[in-house]
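Note that one protein chain of the assembly has been removed; the remaining protein chains are unaltered in position.
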Amino acid sequence: MMFIVKRLLLTIPILILVSIMTFSLIHMIPGDPARVILGQEATPEAYQALRTELGLDKPIVEQYFSWMGKVLSGDLGMSITDHVPVIDLISQRLPATIELTIGTFVFALVIALPAGILAAVRRNTWVDYTSSFAALGGMSIPNFWLAMMVIIYFTVENNWLPSSGYVPFSEDPKANLMAMILPCLATGLRESAVLMRMLRSSLLEVINMDFVRTAKAKGLNEVKTVLGHVLRNAMIPVVTTSGLMIAGLLGGLVITESIFSIPGFGRLIVESVFKRDYVTVQGAILVSALLVVVVNLLVDLLYAVIDPRIKAGKGA
Amino acid sequence: MSAILEVKQLRTRFKNDRGKVAVVDGVDFSIRQGETLGVVGESGCGKSVTSLSIMRLLPQNGSSEGHILFEGKDLLALSEKQMQSVRGNEIAMIFQEPMTSLNPLHTVGKQIEEAVLLHRSVSKEDAKKRAIEMLKAVGMPRPEEIYGEFPHQLSGGMRQRVMIAMAMACDPKLIIADEPTTALDVTIQAQILELMQEVKERTGTSIMLITHDLGVVAEMCDRVIVMYAGQVVEEADVETLFEDPKHPYTIGLMNSIPELDEELEYLETIPGSVPLAHQMPSGCRFAPRCSKVMPICHEQAPELMELGAQKCRCWLYAKGEE
Partner (left out) sequence: MKSVLKFFRTGLGLIGAIIILALVLTAALAPVIAPYDPNAQNYEKILQEPNAEHYFGTDDLGRDIFSRVVYGAQVSIKAAIISVGIAMLIGIPIGLFTGYYRGFWDEWVVMRVIDALQAFPFLILALAISAVLGSGFGNAMLAIGIGFAPAFVRITRGQVLTLRNMEYVHAAKSVGVKDMRIIFGHILPNAMGPIIIQSTLAMATGILAEASLSYLGLGVQPPTPSWGSMLNQAQTLMSVAPYATYYPGLAIFVVVLGFNLLGDGLQQFLDPKTRK
């Protein structure tokens, strides 16, 4: 319990700072934000209206608190270009992104788990070198280029899978899943490479521990030893870092969604950036940071479930 | 009494950057049914490697030659799969570090149960019953509760009891205990030794007890082998060894134990240290540290010679025959 309370308390300053940083974003616009957003041709009335809407005529501290008050009640402001609440825009776009995130993670795990285990168990052999080198390669491929190559091969040349045409899962599950395969592949390769490297080094550390020898001395075979005793211990640091992976993944999805025309959260950010809809940009990055903080919190709590030593308040 | 384990010309080598290095070099000994054999020596003399060789649990870069006959079958000739049905079932092992030898993420009960489920065709409930029974047998208070506890909730002595329970779970014919009490407090040490003695008397299992502590040997063992630099230098039953040690190294070891009833001016130690495996002296391996060294010792390596019921690897006792 102490661990959970402590962990929750630690989140508060992070959330406050995240909100300050997000708030400051609009004020980083060089010159007068309202002028930059509207352009030079805007009427004085429209200009004044936007200034009032953004609260730019009040002192900055007051602006922050009134913005923060709205945020806490779920109001992220109105989109400058679409004139709808930003929160609605975001909640429309999130499901596709969440689906992509889960799909990508599953894809990454399916590759990384066996590859990482094999590389660690057969370490310093060709299996290890090949998979470690492949992982380094996977980390080096630009996401968006991989997405294009995948589209050229699977869609343009062979027409096996669609490269666009996202439909919500609730409308047409089959079409939805078909449209998700390529995006998950294009984003998941890099994530699987990162995951595989982490898993390998974590496994190597655990594999030489005393209790692993005990397990073998009991008569367990290699497979049972690795799956029953090594893997779970090795997963502890991996789970922790895979929480951090979520941040990289959300960033990567910005590009994936743009290429595969998936109306997700990342694409919303890109669209808003080009439409100079800074209120939506602001709301969206706040939500993205919030997602990262929440996922990391959940991961740390999960950590306490995996490792019984945490609950007792002992050890790290 | 027949021998349950016979080790013949065991040679275990490790590969490193410089090539292959023999850490155990031509070791012979046997353990009889129901006997406790002590294996004594300084750290680095190859006693732990010998035990890991028997279990075939050497690190990847280690390999053994020779014969390890367990009830007549050569363990070194078994397939890995056959060996798995020996480990934990016919031969069990207890390790030195109770703090790190148990999996921190599994309950104590599950870890004992695992061995039972692996080697006996029993139901989950029966395995659980067996695990609790074992915990009771090793003197655990509240065995039903301990069954569901994690290693970090137990003290070092308790964890070593769990290790013993785990080792005994399948009624092995031989238990190899590698310094089982070294990491424990002195009072706990005595309790654990007593427990092992009790287990042995009750089940009739043989024990190979590896230790550097001659006090433990005197208390526990029937017979003793003394190892030095990867070889057996002396073998005797425990009374003979303490009354009439032959090898200068054994004598040195004996003299380095402080005795309570003696007023010692100083504690004797053996000068120098165990030679490294890749730079063994050409003659007797103990010669550079030996107080009774003779010219022949530097030239030719002595064999393990039989002196009545005792065996000794030293030129001092070959004189008469020449």
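Order of writing sets the chain letters: A and B. Residues in each chain are counted from 1.
Assume a contact is a pair of C-beta atoms (placed from the backbone, for glycine too) under 8 Å apart; a residue touches a chain by one contact, two chains touch by 3 or more.
Since this is a predicted model, take the numbers as computed values, not measurements.
Undergrad: List the shown chains that the missing chain touches in the full complex.
TA: A
Undergrad: Any idea which of A:Asn143, A:Ser192 or A:Ser242 touches the chain not displayed?
TA: A:Asn143
Undergrad: Could you tell me which of A:Phe65, A:Phe133 or A:Trp160 touches the chain that is not displayed?
TA: The missing chain is touched by A:Phe133.
Undergrad: Tell me which residue among A:Thr104, A:Ser131 or A:Ser288 touches the hidden chain in the full complex.
TA: The one listed residue touching the chain not shown is A:Ser288.
Undergrad: Identify the residues of chain A touching the omitted chain, counting contacts across the whole complex.
TA: Against the missing chain, chain A presents residues 13-14, 17-18, 21, 25-26, 28-30, 124-126, 129, 133, 136-137, 139-146, 148-149, 151-152, 156-157, 201, 244, 247-252, 254-255, 258-259, 266, 269-270, 273-274, 276, 278, 281, 284-285, 288-289, 292-293, 296.
Heads up, the rule we're going with is that only the chains that are shown with their structure count from here on.
Undergrad: As a quick test, compute the distance in whole Å between the mean CA positions of chain A and chain B.
TA: 53
Undergrad: In the complex formed with chain B, which residues of chain A make contact?
TA: Listed in rising order, the residues are 209-211, 213-221, 228-229, 232-233, 306-309, 312, 314-315.
Undergrad: Which positions of chain B touch chain A when the two form their complex?
TA: Those residues of chain B that touch chain A are 55, 57, 80-81, 84-89, 92-93, 95, 97, 100-106, 114-115, 118-119, 150, 152-153, 163, 166.
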